[in-house]
Every structure is written in structure tokens, then in C-alpha cells.
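The other protein chains are all here in position, but one chain of the complex has been omitted.
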Amino acid sequence: MEAKLKTSTLVETNLTKGKKPGALIRWVKLLLQSKTGTVGFFVVLGVIVVAIFADIIAPHDPTKNNLEAMLQPPVWLDGGTSTYILGTDNLGRDILSRIIHGTRVSLLVGVFSVILAGIIGIVVGIISGYYGGIIDNILMRIVDSFLAIPSILFILVVLAVFDPSIFVLIIVIGFTNWVTYARVVRSEVLSIKEREFVKASRSIGTKNRTIMAKHIFPNIVSSFIVISTLSVATTIILEASLSFLGLGIQPPDVSWGGMLTDGRNYLATNWWLATFPGIAITVTVLGIIFLGDWLRDVLDPRIKGRK
Amino acid sequence: MKKFLLRRLLQIIPVLFIISFVVFVLVYLAGDPVALMLPEDASEADREALREALGLNEPFIYQYFHFVSDLITGNFGTSFRYNQEALPLVLERLPATFELAAASMVVAIIIAIPLGIYSARKRNSFVDLFITGGSVLGKAMPNFWLGIMLILILAVNYQFFPVSGRGTIAHLVLPAITLGTGIAAEMTRLIRSSMLEILQQDYIRTAKSKGVSDTFVVYKHAFRNSLIPVVTITALQVTHLVSGALITETVFSWPGLGQLLVQAVNGRDMAVVQAAVFVIAFLVIAINLITDIVYRLLDPRINYS
Amino acid sequence: MTVSITDEYLLKVEGLKKYFPTSSSMFGKTKNFLKAVDGVDFYVKKGETLGIVGESGCGKSTTGNTIIRLLEPTEGNIIFEGKDITKLSEREMQKIRKDIQMVFQDPFSSLNPRMRVFDIIAEPLRTHKVAKGKELENQIYELMETVGLDRSFANRFPHEFSGGQRQRIGIARALALKPKLIICDEPVSALDVSIQAQILNLLLDLQKKFNLTYIFIAHGIPAVKYISDRIAVMYMGEVVELASKEELFTHTMHPYTSGLISAVPVPDPTLRDRKNRVILEDDLPDQTNMPIGCRFYSRCPFATDRCKDEKPEFREVKENHFVACHYPLH
Amino acid sequence: GCSSDSSSGDKEGGNSEEGTEKTTLTIAQSADITTTDPQNSLSTTGDRVFRNVFSRLFYRDSNMEIQQELVESFESIDDVTWHFTLKEGVTFHNGDPLTAEDVKFSLERVMNDQSLKEYPYFTQLAEVNVVDDLTVEIVTDGPMPTILPLLAKSGSDVLPKKYFEEVGLEEFQKKPIGSGPYKFVEWKRDDRVILEANEDYFGDKPKWKEVIVRAIPESSTRVGELLTGGVDLATDIPPNEWDRINNEEGVSLATGETTRVMLLMLRHTEGFATADPRVREAIDLAINEKAIVDSVLKGTGVPVRSRVPEGVIGSNPDLYNSYVYDVEKAKELLAEAGYADGLEISFTAPKGRYPLDGEVAQLVVSMLEEVGIKANLQLLESSAFLDVYNSKKNEDLIMIALADGLFDASYSLVHYTKERAAGQTDYFNEKVEQLYHDAGRNLNSEERIKQYQEIQAIVAEERPHVFLFSQNANYGVSDKVNFTPRLDEVINFSDVTLK
Partner (left out) sequence: MSGKEALLEVKNLHTYFFTESGVVPSVNGVTFSVKKGETVGIVGESGCGKSVTSLSLLQLVDESGKIVEGEILFEGEDLTKFNKKQLRKVRGNKISMVFQEPLTSLNPVFTIGSQISEAIRLHQNISKEEAKLKTIEMLQKVGIPRADKHYYSFPHMLSGGMRQRVMIAMALSCRPQLLIADEPTTALDVTIQAQILHLMRELSQEYDTSIILITHDLGVVAEMVDRVIVMYAGQIVEQNNVFEIFKNPKHPYTKGLLNSTPKIHQLKDQLESIEGNVPNPFEMPAGCKFHPRCLFATDMCRNQEPPLFQSEDGSEVRCWLYEEQEVNQV
């Protein structure tokens, strides 16, 4: 028996063969495997770069009007000039520069409101799912209530009171959208807390707070990332809708939604006013959704496990 | 089932209570409606008189208490704008919005089910990519933009459909497409992923091993199962439908709840906002309850006792 | 590996019960309970292995989880090293937790997929502040080698391992605090036979090396028989028979045990037509509404009216051979 | 839904190209009426409906001259007492005769019920007495030069006393009854108001069998309806839609002036930069009103230097169609005032309340920037804007458009009195105060006009308000009908005629 035991505890090495590639290279590989993922990644990267360097990239001051050059068509149409590549709007402002600057608002509002909503949602979701019982009951009734009020209504009423600045938009969208996260996170937590590694940790005597932070949280992060990317996309569109109702970002700040809204009245005659910001929104949202879909695929342990 | 229903019904009470509080705080924050009720040239004294008459000078708690006790007696207050009780104003709009919502759902279902299923069956094919791209596009287009484009092209240029208003079935087409497209986009993606999941289940293999044809496997064995998540999530989207209706109705001057709400919010006609939020919340809760029951019918595994 | 009688009990379980409420009516009057564990008595001596077998759902895991207070017992005493731990506060319990560790069934779900092997094994050491820094590192590498894992694996994630390797990680984690008792809840059920043997042998090896005491839970009798000194057979929340391994297999007393044993397929085709096989019907009573008499009544080939009406007592029929049956077979 | 029955009428109303004589007029407005109570509405959209359903003692013709409507003859007994004799044989839509009792009831209602929106305009009336069936006596609280304009103004509509008292307000709102050329049929909120011809109307026979007034808030949709023949007349066409209308056969654009003037209010309050007259002048000089009108408004507007536009009693022709613009001088003035290195001020403006208001505000900002004034623009949605305005939270600059409902300068110029300006512009000028007070009780209309004109001249120099332009109203009109806009923006349906 002694001999047998020796061999049975032999170090297993067949997995050590071939050193694992670095994390970065692995992610690049995973990314390149998916066409849509690659497209999404580069679109999002591009949008972020544009947002950061808007001041450098934009050829004109986005708020500077030029009454001599009102409603100029894009460069490739009759009457267009290369000064205004994508044409000008009804105040003679450069559409390209406005789109470039609008990237900032759209991303800021999209990303930060999602982060805010995510933080609240994750905390509530984890607590509710992990402790269950009366705490869960109370929190879920609050969530139910919020879910029953269309969030746009909520946002409308709040924006009617506070000026719709970027900051206010982020706060109000964040504070209304957390419920979705809370729901999703809670249901994930319910299944994760039954997994044996949580039991294992409890059996050691780990504190609840530590379990939530070290075992539960990391395991919901990936599904959070997936829904949050989608949410960023939805928020960009939401900002446009709010602009339509007169409650989006107000000039002189430039947002895609605002451009789209102001330009809608010119769709029949000067189509470029609304079309280019529309394309910017669509491409960005598409990019984000593609990236999200890809993330869902690569972050899903089932799918990863299968390979 | 009885117990389940009873429990769900009891849960509605605290939910409505929380909603009442949230709504009241919102309305309270929204501040003074008096400014909007009087002309630009009205004097401060006129405004003060009106404020007093409306009881807006009372303290918060007192106002909230009043609000709740009024609610319990079914009194949602009087619309400043219409000078009329708020609740009938809201209820009067429900048929129009229902009509639009139902038609949009039909549009969405007509688009989403075949596309979603096809896309799942031909996963990663060119057509699948195309459908996925299309559904993302459908999601990325703001409702008002799509609505205006539809009017420009289908109503003004080609005159296939009337431009706006409510009336015949023809009037319903464009708004329903506008509102339905976004839902369809979401639903297509949902059906696709849910079908993909289901098509990998063991019982699909069992059905195939019995000699069931592929089409039958998809439509009989897989589809019904894939509907379960679709129904639940679609029910959760009811509030999104309301949001969409808000905009679509404005574009098409559809005399529904959405338009009423937009104008009530813009005009700070808070009694109407309150009544509408309550009615919508109530509907959402009711729809979710119905969904749970449908869910149970679709999925016999769930036992609510 | 026999244990002398004079060895003290490490663990003694008396009348342990764990009920799960299944439905609470609106006004809290009538409550239904699922009696997952319903009055279990046994003891475990230092250095021995107590096997617990039984069909799925008979309460094996619940018993294990209750001993380590993952579940609060409904009733009964759990005496560990002479101290009743059912009454301890969470803080006092913390000390005991160091001495009792668990190895879980599912090698896939018992390791946090987002944690590296190093951190998984380090968790108990960190929680109980046993070691830090370099010392912690050394201890972990040592543990990994003990269970047959190369230390170069420390930075990997669980999904990069095979089932057998993952189970080794789980064992390393359980060993980290040098516990006195390890509860193994079906540690080999999810593994292939060849890997099963690796793990069983590893457990035996470790037991020798560290003088460990095991409670080994499984529904597969062969594995339990291989590793255990004494075996408890559970049925519907109760222990129906408890004896040393040799005794249990040579002088099976409870009809359930004999049914269980004879149901195990024998890897020897020459024995396939062996006689006196008992095939038990799967006519199980409702677990929330147990019969008053013997719970095995409905499936027992030897049942009488007495079995139906009178609950058999769990008694020591022979020295160190306990059984709960009115008509023991031997 | 309960929708199908209403549709048929609409279709025919809009597109009656089927050869039969067109008998339905369809009008699209940018907003719905909010009530059917003519005394509780101040909106132009409401007025357009009420004007055709109710009648008043007087009315304004298309030249804004006051004419007798229900009144056969009238005389002024003394400074404060008036007698009006009503026309004979006038009936309400329900057949009841219209008598002095109805006039008394209607005027007393609006004089006494504070909750009515028209109430503030009627505070000068002291008593209404019935002399006989067809004679009413009105007593004012002092000499009242504006009594006839008031009786021709919205809110003076005569309601049927008997019917109103019988059914009560609630019922009355569901089925309002007047004595105008059109009878109320149905109101579907946020959709349409349907009226039909009143064959028993005491004046000229109504021209249309049916009139439908639709509410279409989205301007491109409104234009779409016009282009496809869904409506015959669409109001509030913003300049950006003009090309669409001009490029299309069968529709054209009609532009008319209004009394609405877009202006900036400047704080005179101590501590604000705008308290310095040089800064105020610099602001006025920095803004090229003409350029704004010509560019964004495409010429539909008139630069003005007064709040009282042409066509309103008391207007000052010197200040109409005039503006000051001198960037260099503005810079000098700023330098003099000590702002050579630039000046930062706050600027509140509405967005979506008036046509292209947001754009105008942004232009103003960039023009101010030219002279070194950095205006921090706060564009607010309509109600938030009104909140700031009404609660007097406006700081240096606030932009607003104000109209004159009475067609009398007294209505507008009250803003320059101490009491009214308090907290808003904090403007005060002894002379203006005196002139305004005198004019208010002056029954000599020529002298009165002089007084008002003088006020305007002073204001144009002292600039509590910097005026931008008087707005035009733009209508899209189908070629099937003739339509001429009026200064008061009201539409008499019978004035719209078939071509």
C-alpha cells in the first residue's frame, strides 16, 4: 500500500506543459476570435479616444455660430465646403465638431449613470439575496415599487425640478435604474450562495461581509458588466429621448441627443443635421452592444469551460 | 395557487404604499404649480392667493397625510390644467394607449418570433449576423427619430398611411411600427438567446431521437420552452412600453396616456402625474401578476404552493 | 487501522434533528416540516473513519452540515472533544471551526471560480490569522505538495484543472488548519473510477500521516466500504444500522442495508446471476408526513403489522452493532 | 378601443377631393385647448375655439378695430357708468334667448371668481346691473379708458346663465353652449375639438358645416398633415419648416404680425453689473437684432425698441422697426464701466416655449461674446423657465416674449412701474410712474397715447428691457382655402373661405 500511495501522490504535470500565455495576449486572442467583438471593441475604443481628445480633434468650436454659413451641406454635396466637412446646422455651427464634443456628454452620462446604478444595485442585490428573509422582503418591495413606475416618468419629473445638467442627469438616471441591477444581482446571488464554495467559506468561519466581498461579488461582476454595457447603450438613447421632451442636456453643452432632437425638424430639408448624430449614436450603441455580447460570451464560465 | 395569489396580492399593499411616498416626494419637490396656472403678467398677490386656496402652504407631513387619505378614498385630486378630477382624465386615455400598446406588441411579435427563431437556428450564419445587426439598429434608433422618418417617407412622400391622429386601423400602423420596432429588437435578441439555450437541452436531443422533424422540434418542443423567459422579460418591459408611448404619442399626436403625461409633467399638473403613475403602477403590477400565472401555465414545473 | 476501545470519542452526536419548514401558513398556526434529519445518534473516535451511506436525500449532507453548524440543529447535542457545540455562540464556535473541516462533493462548485488556487487554500489560514507573508506562502506550497499538486499551479484558476485535481485543492484547503476532524461529503462521487481511487488513496495516506479523523459521506457503498472503519446506514433522516465495516457486511441486520448492498452491481460477470438479491421498490413515503411506524415499512420485503404501527428503536443488538429493526436479519 | 366612430368624419374633413363640395374645415394647432370654459383660459389655442362658439359685447375686426357684436348701441352715462343695449333675437345654441341677465351673470362670474384665469383683467369692473331685458349697465371703479377693449377681449364671452346654473360647471364643460357661429360637438383631449355650424346664428351664416380643430404638438407632423391634405390650415410653423411648405404644390405660407415681443430683462438691482446703465447700453448695442431676425427667423419678425408693437393703442412708431447696433461703442462703454477685461453675467432663457427661442438665445450669447461679455446661458424647459421668471429668481439677464392681450399700451407698460418691477428688474423712474398713473385714468385718448409713447421713449433709453424683435406668427395654408392672419392670432372660421 505504501508504494501505491507514493505513486498516487505523484505530482501531476500534464497541465504544466507549455507555459500559459499572458493575460493580455489571451484576451487579444479571445477578442480576435469574434468578428463582432473586435468591431465593438474598436468602436468603443475610438469613441473613448474621441471623447478624451475632443478639444484637439475637433476642427471648430462646437458652440461658435456663423450666420454666414448656416445650414451648409456636407462637403460632398453641392454647396458644401471643406471647412465644414459634415456641414453646419441652423446656427452655422460645425456638425463634425459638435458630434466630436457630443461624445463626451453621451459617454459621461452613459457610463457614470450606469456605474452609479450599478453600485446601488449591486449593494442592494447582494444584501437582499445573501441575507434573505425580512431584509430581502423589504428591499424587494422597494424594488417592485420602482419597477412599477416607468423610469422615464421619474426622470421627467425630477428634471422638471432641477436643471438638466450632466451631473443631474447622471444622478437621476443612476438613481432610477439601479432596480434592474438589484433584481439581476439578487437572483444571481441566490444561486451563487447555494454553491459549495460559499458553504466552504462559511464552514471555515469567514464573516458574512468577507464572503459577500470575496466570494459573491467577484462572481456577479461578469453578468453586471454584460448588462451594464447594454445599459450604457440604452442610456445614450434615453438622453436623446429626454432631449426630445425638452429635458436633455441644454446648450451650450453639446449632446448627440440634443443634436438629433434639434435636427429632427430639418429631416425633410437639411437631412445632415439629424442624420450624422443619429449615425454616431447608432454606431456607438452598436459597438457597445457587440462588445457586451462578446463579453457575455467570454465571461460566461459555462462557455469558457466548454472550450 | 390560492396561497400564491393571496401572497402576491398582499405584497401589493406595501408596494403601493412605497409608490405613494415616492410619488408624493417627487410632486412635493416639483414645487409650485401656481406659477404655471397664472399668466406671465400675474402679480405676486394673485399667486399667493391661489397657493393658499390649494393648500400648498401646509407642512410636508400634513400634505402627505392628506394625500394618502385622499388616495384611499380614490381621490387623486384635481388637475390644474383641466380643472377636472385627475383620475377620470387618466382612465379616459387608457383605451388609446392600450390600443397602441397592443398593436405594437403584435408588430413586435410578428417581427421578433420568426426572426429570433431563424437567427437561433442558423446561428453564426450571414443571415443571423444580419438579423442581430438589424435588431441592434432597431434598438439604437430613438423612437422619435424613427417616427418622424416613417411619417416623412410612408405618410408624406408615399401617402400610404395617415400622418397622425387616432381613428382607423391605418392610423395605427405607423405609431405601432415605431413603438413596436424597439420592442421587437429586444425581443428578437431575447428569443434568439433563449432558443439557443433551449436547443442545447437534452430534451431536444430526445425529441430528435424519437424521429421528430427539425421544424417540429423547433416549433413544438423548443419554442414553448423558450417563451418562458421571453414572457417574463417582456412583462418587465411594460414600463418601457410606457416610456416609448410617451414619445411615440407625441410624435403622432396619439391621444393616449403618454401625451397626457408629457403635458402634465411639463405643465406640472401633478394631480394628473400622480393619478397616472398610480394607474400605470397598478397596471404594471397587474400585468406582472398575470405573467406569473401565464408563466405557471407555460411551465408546469413551477409550483407556487 | 482498528481503533482500540479505550480511545476517547472525538465527536458524539445525540438525538440530532434538523427540520426544514416547508410551508408556513399565513397565521403561523399549522407548520409543515421536512424532517431531513430526525434523531441521529453516533460517535466518532479519534483516528477512525465513520462512513455514512444512504440513498439520495436521506439526510447525509444535512447531518454533516449541522455538525459544522452550517445549519443550526433543530434539536440534539453535538459533543466535540467533550464540549457541546450546539450551544456555543458564533464567536466561541470560531475556535472549533479550526478543528472541523469539510471536503465537498462537487469539485466544480466547491471552488470559487474567480479565485486563484493560492488564495483558495490561503483563505482558512487568513481567516484564522494563522500565518502571513512568507510563512503563509511556505505553508501553502507545502500543503499543495502534500496533496500532490505542483506548486507552480498556485497561480491558476480552478477551471484550468481536472476534476481530480480540483478535489485535491479542496482537500488541501481542508487540511490547511490541521483539523482534528474532516467531514468529506461525497468527495469522490463526481469523479471517474480511476480518479476516485487516487483520491481515496490520498485520503487514506493523509489520515495516516496526520492522524486524521474522517466522517466520510457517500451514497456509493463501495467507496465507503473501502475507506471506512465503521459505517452508518441512513434512511429517511434516521440511522438504521451502524456497525464496523466487517460486521456490517458479514452480519447485515437491517433489510434496507441488505437491499442497498445487494443493489450494488458487482464487477464480476460470473456473479451476475447470484441469488438472494433484494430489489427494493422505490415506494418512498412523503418526507413531510412520515408514517408513525418503521419508515422502511413500505419497501421492506419482511414487513409486518408491527412495523407499520410501532417505530423500531435504534438499539445495540450486538456489541458495537446498532440497528433499528424489529426483526434483524442476523 | 372606442375609436372607430370618430374616424370617418376626420378623413372626409381632411381630404375631400372626391369632387363633392368641401364643407369641413380642419385646423391643426400646436397645442390642445385645456378647457371649454372660455373664462378660464388664456391661451391663443383656446381663444381660437371660443371666439367661434361664444359671442361678446364687442369684437375686433380683422384690422383690430373694435366693432359691436352683441351690442346694438351703447352710451357712456358718466366717467364710470356705461349702458349697453343688446341686439334682439339672439339665441344660445340650445334655443334660449340671450338677455341682459346672461351678460350680468357672465361678467360677474369673471369679476368675482378668483380661480378663473381671466379674473385679473376684470378687476376694474365694479358692478354690472340689468336695466331691462336687453340693457346692461356696467359701473367701473374709476375712469376706465380701456373698457371697450376689455369687453372685446377674451374672457368677456357671454355664457347662458340658465343653462349654466342648471347643469353646473362640470356638465357645462362637457357640453358648453354659446351663441357663436359654431356649436360645440365633441372634445377629445389632446386630439381634436369638433364644431358644427349654428344655423340660427344671429350674424352671417357660418361658412362651414363642420370645423375640426386638431392638436398636433410636433411641428413636422403638423406640416406633414398639411402637406398630405389632412388639415387645411396649420398654425405655428417654425421657420425651419418653411422650405418644406414652399417647395410643395398646393400649400403656401401665411405670415402675420403679433403683439408678442421678445425681450431681455435686465436687473437694475444694486450689486448687479447690469445696474450700470453703460453695461445695459453695451448689451443693447452688442446685439444685432436685425441679423437675428434675418438669419434664424428668416425675416419673420420686426426689430423693435419697445414692448408696444404697431397696431396696439399707444404704440410709438419711432421705436418700431428700429434697433441699435454698434460693437465698438459697446466695447467702449464696457471699458468705461470698468469691464475692459470682460464681464461675466448670467443669462436665463426658455427653450421650446417660443419658436426658435433656444437658437435666439444662443445667438445673443455669441453676440455678447463679441464685445467681451461672457453670458452663462441657462436654457430651461418651459415650466422650469416660468418657475424662475415667476419666482423672480432671474439674475442679470432673462429672455422672455410677452404679448398684449388688450391691444392697449397700458397692458404692457405696467412693467415699468415700481410695484410691478420690484424684484424683477427693480426699475424705477419717477417720471414713468407719474405718466403711467395719469394715462390709466385719462379718457382723452390722444393725450393718453402721447403719455404712453413718452414712457416708451424713456424706457428705450434706460433699458430695463432690451427689446429684440416682435414675433410673427406663421401659418401653413392649403391652396383650397383663403386665409389672412390677424394681429391677435385668432381665427374666425368663417373668415377662412373656400377658393
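Descriptive notes on the structure:
Note that the chains take the letters A, B, C and D in the order they are written out, and that residue 1 is the start of every chain.
Basically, a residue touches a chain if its C-beta (ideal position, glycine included) is under 8 Å from a C-beta of that chain, and two chains touch if they have at least 3 such contacts.
Worth saying up front: this structure is predicted, and the values here are computed from it rather than measured.
The omitted chain makes contact with just one of the residues C:Y226, C:Y297 or C:F314: C:Y226. For the chain missing from the display, the contacting residue among B:P59, B:G74 or B:P300 is B:P300, taking the whole complex into account.
In the complete complex, the hidden chain is touched by one of C:E14, C:D41, C:E55 or C:D119, namely C:E55. Residues touching the missing chain, restricted to chain B, are 123, 200-203, 205-214, 221, 224-225, 298-301 (touch as defined at the top).
Touching residues on chain C toward the chain that is not drawn are 55-56, 162-165, 192-198, 200-201, 219-223, 225-226, 246, 249-250, 259-272, 277, 279-282, 284.
In this section, only the chains that are shown with their structure count from here on.
Touching chain B and chain D together: A. Put simply, the chain nearest the middle, going by average C-alpha positions, is B. Chain A and chain D have centres, each the mean of its CA atoms, that are 47 Å apart. Centre-to-centre separation of chain C and chain D, using mean CA positions: 87 Å.
Within chain C, contacts with two or more other chains are made by no residue at all.
Chain D has residues 220, 381-383 in contact with two or more other chains. Against chain D, the residues of chain B that register as touching in their complex are 31-32, 34-44, 46-47, 49-50, 53, 81-84, 89, 92-93, 95-96, 98-99, 148, 151-152, 155-156, 159, 162-168, 171, 250-253, 255, 259-260, 263, 266-268. Taken in their complex, chain A has these residues touching chain B: 36, 141-142, 144-154, 156-158, 160-161, 233-234, 237, 240-241, 244-246, 257, 260-261, 264, 267-268, 274, 278, 281-282, 285-286, 289-290. Residues 1, 4-5, 8-13, 15-16, 20, 195-197, 199-206, 210, 214-215, 218-219, 221, 301, 304-305 of chain A are the ones that touch chain C when the two sit in their complex.
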